[in-house]
Structure formats: structure tokens, C-alpha cells
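Please find one structure pasted underneath; my questions will follow.
Only a single protein chain was left out; the remaining protein chains are all shown in position.
Per-chain residue numbering starts at 1, and chain names A, B and C are given in the order in which the chains are listed.
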Amino acid sequence: MEMKELRGSRGVLAAVALLIIFIGVTVAFVQLNGNVARGISPEYNRLAHLQQPNSLSAWVYDWRGFDTLIETGVIYVGAVVSVLVIGRGLVRMKQVEGEEPVPQTSLDLKIGSVNAILKYFIFPLVILLAAYGILIVTGAATSGGGGFQCGVVVASAYLIGAVFFGKKNPLNFRRKFLIAIGSFGWALYALLGLPGYLVTGYWQYNVGTDLWSSIAGFPAQIPSILHTIFGDPYRLALVLKGGTFYSTAGIVPLINIGEAFNVIGAICLIFLVFIYGWSDTEEAKA
Amino acid sequence: MIELTLQFLSFMASALLILIGIAGMLFLDNLIKKIIAFTLLSDGVNLALVSLGYFEGGVVAILTPGTSVAEFPQNAVLIFGPGIVLTNIVIGVSTTAVLVALTMVLYKRYGTLKASKVLKGERK
Amino acid sequence: MVMLFPMMGGEITPIVVGFAIGFLFGTQVYSNVSRRTVVMIICLCIVGASLFQAPVFTWSLIGGYITDGLSFAAPFISATIGILLGWAVRGGK
Partner (left out) sequence: MSAVATNLWTIPLFVIIPIITAILLNLLYNKSRTIKVIAIASSIVLFVLALISPYGFQWFTGQPGVTPGGTYTFDASIFSYRLSLEYYFGGLQQILITIMSLLLVFVVFLSASSLRKNIGPYIALIFLLFMSSAIIIMVNDFYHLWIGVEMGSLLLAGVVAASGESISQKAALKYTFFSALSGAGMAIALAMILGVTGYSNITNAIQYIMSDNLSSLSGVLYIAFGFFVLSWIYAGGLAPIHPLKSDVYGSAFPHATVMLQTQSKLMIVAMGLIILRLFGTLPFAREVMLSVSVLTMIMGVTMALIQTDLRWTLAYLVVAHSGLVTLGISLGTVQGITGGLFQAVNDIVYMSVLLICCEAVMYFGKGTSIKTVGGIAKRAPWLALAVVIGAFAASGVPPFNGFQSEIILIQASLSSGLPEVAAIVLMVSVTTFIALFKPIYNIFLKPDNSPIAMEGDAGAGIATMAMVQPTSPVPKSIYLFLAILIAIIIVLGVYPQLALGFVQDTAIKVVYFPWVP
């Protein structure tokens, strides 16, 4: 235990502050318990049967889709920054002699000790995990799941491969590939807002589902070609109490693919750089 | 008298996790342990957000065959809790990655993980 | 509830998309395993697909729905095949 800092007066102060925070949070939670206001939440579920069965996915990618665009940016930024800290894109001023950055060396993974039988099953496991990730992203609109989950599953497949096979990772993502799909994913997500923006002026309006063009005050009619391109490939028949609804998730499945690519690129790149470090010469070679 | 409902218990658990997380971040000296404490804190916040959406008799916010269209909006659990948890997870992952990267670099420079040694002020 | 709806786009598109993404990742696969392993992967994949079941609101045979309690996650199978094909075409040994 390193509780050295607890001893001084600063430690006592911090402990008292901590106690106050704890009591405050507890009191707030006690007051909140059972008194949570539903607010606007039920509104979001009211039209679920017209767009997609997974109401959470609808909230994340459609109702509040722009939030998620920036949130996707957070993970992109996380990857860029942590990779930059390790060495990709460190900058120096031309005029000033600064401290040299620490050279990053790759970790030494001892893969010899892995059981041979285990190793025999790891390759199918990696492939099937990757396929499972893809299943998750394709089913985002109907079941729990989506881009981020897909990205994490594929990244875990990558990490398992790296742990058991070292440099002979079966899912041998190259640096340029990861950077490219990460960037492509975020750009795809960002640019999927363009059709809605050009037609209606609302960024990321879901032109495939098109819930609102019949409401008074909506600025434009959605051309039928956009329905065909962005809506029809995802049309499903929902059999519910209250009738059968032919709904479509519109651009949401495409957005999910963008998000998945971004997350795969970002998280695999973080893993890769943490394990193998970064050197510019390797990127030039690849 | 406070009733020990599921929501109340999970709120208390999250308060405890938040306490442990903040205490760990303030008092532990090891940088990696600090980062672990941060993930605990972030999990506590996630738990609070999830339990915010819970209410007695709520159903998952996903339509399944045969669900009643008219009753679904009122029956489904509050949707912003899980939605914000997704964001918090993403933010937690990114922040942790940046923290670990900085810690790795500083460890390679100084050969120690002790915050008191690594972060000692040495400004000229 | 056996009901065969006219086939909807939402049941086919995931299969195609799964195959395409799988192919893309397959081009990055690097391994030199035997043909037996590949057969094993395909068998495991079909077992897994039956465990995952077809996506909700899938009613057609192509989507993997056979009857209540017996259905296959078709995107999973197509993604696995995509990965294997991508590996065969562009991947490394």
C-alpha cells in the first residue's frame, strides 16, 4: 500500500473532500431513487415500429445520430493521440534543439510456451470471432448490437491472435490498412449526412426512412431515388400486435458499418502500437 | 424508511464504485493503479447511468415479434441511460488508451511507474 | 409462427454486406494452416450459426429462417466464407 500521501495535511484534506463527495453523491442517488423523470424518453420509442425494431440503435444512430458522429470522433482521436504519443507524427521545431523522444521498441511476446493443441484451435477461433463481429454489425438494426460492439469483437480477435502467435498473427492487419479503414470509417459516417443535408438542410436526415417529410414546416420532399438507394435494401416486415409494418432503418446500417470500421481501425491500431511500437521506417517500407 | 429496491441497490453500488475510483486516483502512487482506478470510476458512472433508466416492470427497448405497438413506448426502459453508457464506454476507452500511452513513454524514459517520481516538478 | 413473407431487402442485404466485409478482412489474414482446419472452421461456423439463430424479423429461407427454433444466422456464414475466400485470393501464407 502506498498511502504516503494520506498522511500529510493534504491527504487529510483530500480524504475529507472525498467523504463529502461520497455523501453528496449518495444523498443525490437516494433522492433520485424512484423519482427519475421519464421526460422525452417515451417519445423516442413511439415511432420505433416505423424505422427499426432496435430502439436503442435508433436513438444512438438516428435520433441522436450527430452525437454519435462526434463520439466516434472521440475514439478516432483517442487512437490518433495515443499513437502520436508513441511516435507516429511527433514534431520538432526547426529552429530549436529539443529533447530527443524515447525510441519505442516492440514487446517481447514469448509465444513458445503456448500449448500446441491450444494453438491449433486459436486460428479457427480468430476467424470465427471476426465473423461474429461482422454478424453483429449487420444485425445492428434488429437486435442488440452495432458498430462499436463489432469493432471491439474484431479487435479482441486481433488481440487473441497477437497473444498466441506473436508476429505471425493470423489476422495480420498492417498499419496502413488500419489507418486507412479507421479514417474511411469516420469519413463514411460523416459523409452519410450529405444526402439529407443537400435535400433538406438538416445534416444526417435519414432519407431512407423519411419519417417527417409529411409534417407541416418540413422544408423539402425526399426524391424517390433516395428512398430506393438508402431505404429499400434494409426493408423488413415487422409482425407486431397492431399490424404488420414494412419498416426500414434507412442509413443507420450504413452508419453502423462506418462506425465499425472506425472502431476496428482505432482499437486495433492502439493494440498494435502498444505491442510493437512505432517506427517511421517500417511504414515507409510497407 | 428507504425501500431496498433493485434501483436503489445499484445506485448505492455505483456510489461505492465512484468512491473507490476517486480514492484510488487520488491516493495511489502507481500510475497503472491510478488508471485502473479510473476505469473503476468510469464503471461506477456507467452503472449509475444504466440504473437511471430502470423502472419496475420495464422491458428491453427492442421490439420483438408480437410486441404491442401502443404499449411499447411506455413500457420500454428509459433509453438515454444505455445510450449515454455507450458514449461513456467510448470515452473511457480513449482516455485509458491515451493515459496508458503516456505512461508507457514516461516509463521508458524514467524506468519507474511511481507518480511521485515520474511527475516530480523539474521545470527550469 | 410459420409465415413466409415476400422476401424483403433487409434479409438479403446483411448477407451481402457480411460477405463483402469478410472478404476485406480476409485479405489481411496470414496463415499456413491445413485444408482440414478450413473444413473444421466451416463446420464450426454452421454450428455457431444455428446457435445464434437468424436475426429477428427474418422470415425467408434465404435469410436462414427454417422454422421456429431452427434457423441459421446467414450473415455469420457468409462472413466466414468471405474471410476464407479473401484469404484464398489475396491473403498471405
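Assume contacts are C-beta pairs under 8 Å (C-beta built on N, C-alpha and C of every residue); 3 or more make two chains touch, one makes a residue touch a chain.
Keep in mind that this is a model prediction, so the values were computed, not measured.
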What are the shown chains that the left-out chain touches? A, B
Could you tell which one of A:A15, A:L50, A:L84 or A:I160 touches the chain left off the display? A:L84
Hidden partner chain, residues of chain A it touches: 24-25, 27-28, 31-32, 35-41, 43-44, 62-67, 70-71, 73-74, 77-78, 80-81, 83-85, 87-96, 98-102, 179-180, 183, 186-187, 190-191, 193, 196-197, 200-206, 211-212, 215-219, 280, 283
Using the document's contact rule, name the residues of chain B that touch the chain not shown here. 18, 21-22, 25, 31, 34, 38, 41-42, 44-45, 48-49, 52, 78, 80, 84, 87-88, 91, 94-95, 98-99, 102-103, 105-106, 109, 118-119, 122-124
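Here, only the chains that are shown with their structure count from here on.
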Among line, ring, star, complete and other, the chain contact graph is complete
Relative to chain C, which chain's C-alpha centre is the most remote? B
Go ahead and note the Å separation of the Cα centroids belonging to chain A and chain C. 23
So, in whole Å, the Cα centroid of chain A is separated from that of chain B by 16
I need the residues of chain A touching at least two other chains; which ones are they? 53, 143, 238-239
Multi-chain contact sites of chain B, meaning residues that touch two or more partners: 64-65
Residues of chain A touching chain C in the complex: 53, 120, 123-124, 127-128, 130-132, 134-135, 137-139, 141-143, 154, 168-174, 177, 232-239, 246, 248-249, 253, 257, 260
Which part of chain B faces chain C closely enough to touch in the complex? 64-65
Within their complex, chain B touches chain A through residues 2, 5, 7-8, 11-12, 14-15, 18-19, 22-23, 26-30, 48, 52-53, 55, 60-70, 72-74, 76, 78-80, 82-83, 86-87, 89-91, 93-95, 97-98, 100-102, 104-105, 108-109, 114, 116
